[in-house]
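Here's the structure we're looking at; comments come further down.
As you look at this complex, bear in mind that one protein chain is not there, while each of the others sits in place.
Up next is chain A:
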Amino acid sequence: MSDAVTALNGARYEGFATIEDQGLTGMITLRGDLASKEVKAAVKSAIGLAVPAQRQALTGDGAAALWMSPDELLLMCPYDKVGDTIAALEQALKGQHFLAVNVSDARCFMRISGRGAREVLAKVCPVDLSPDAFTPGMFRRTRMAQVPAAFWLDEAGAFHLVCFRSVADYAFDLLKASARPGGEVGLYA
């Protein structure tokens, strides 16, 4: 699979925050009854994480469980483990009504880190990103300027953001413009 490349192909920009491509990442859309014990058990067995609560991100070693909607999760795992993970989900949910589908290539996955990370996103997303309001482990699906996007914040203060692959260049350039030195707002830093 050495031919597989992300849309951003490892791009990185250092402004008053750092924007970088996170590389190929396994992503699975899982739809089902999130409250059911079957789905909870399936997610646990497939990626070792619990089902996240509303607007929550749960992360583990190379894995993440992200709350997308009342009946949808986005699960992350290593890119080359997607097939196995979907197989595990299908096995665990046999007989249930659910959908597990590979969306690893449909998305672009970036990290926004550094002191200015909150401000970089607050310029383009209508989300309250103040430290009191947006805390580690929170996950938000939102609008980033003119495209849909979703992100969570980790304990180290970095944001992990997904958007659609086709607009990866737009999203990266947009965040670059946001992070350009001189544009520090001085609100959250």
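To be clear about the criterion, a residue touches a chain if its C-beta (ideal position, glycine included) is under 8 Å from a C-beta of that chain, and two chains touch if they have at least 3 such contacts; residues count from 1.
Definition applied: contacts and distances are computed from a predicted model.
Missing chain, UniProt protein name: "Sarcosine oxidase subunit alpha", from among "ABC transporter ATP-binding protein", "Sarcosine oxidase subunit alpha", "MerR family transcriptional regulator" or "Peptide/nickel transport system permease protein". For the chain missing from the display, the contacting residue among A:A53, A:A87 or A:A106 is A:A106, taking the whole complex into account.
Residues of chain A in contact with the chain left out of this view: 1, 3-7, 24, 29, 31-32, 71, 97-99, 101-107, 119, 122-130, 132-133, 145-147, 164-171, 173-174, 177-178, 180-183, 185, 187.
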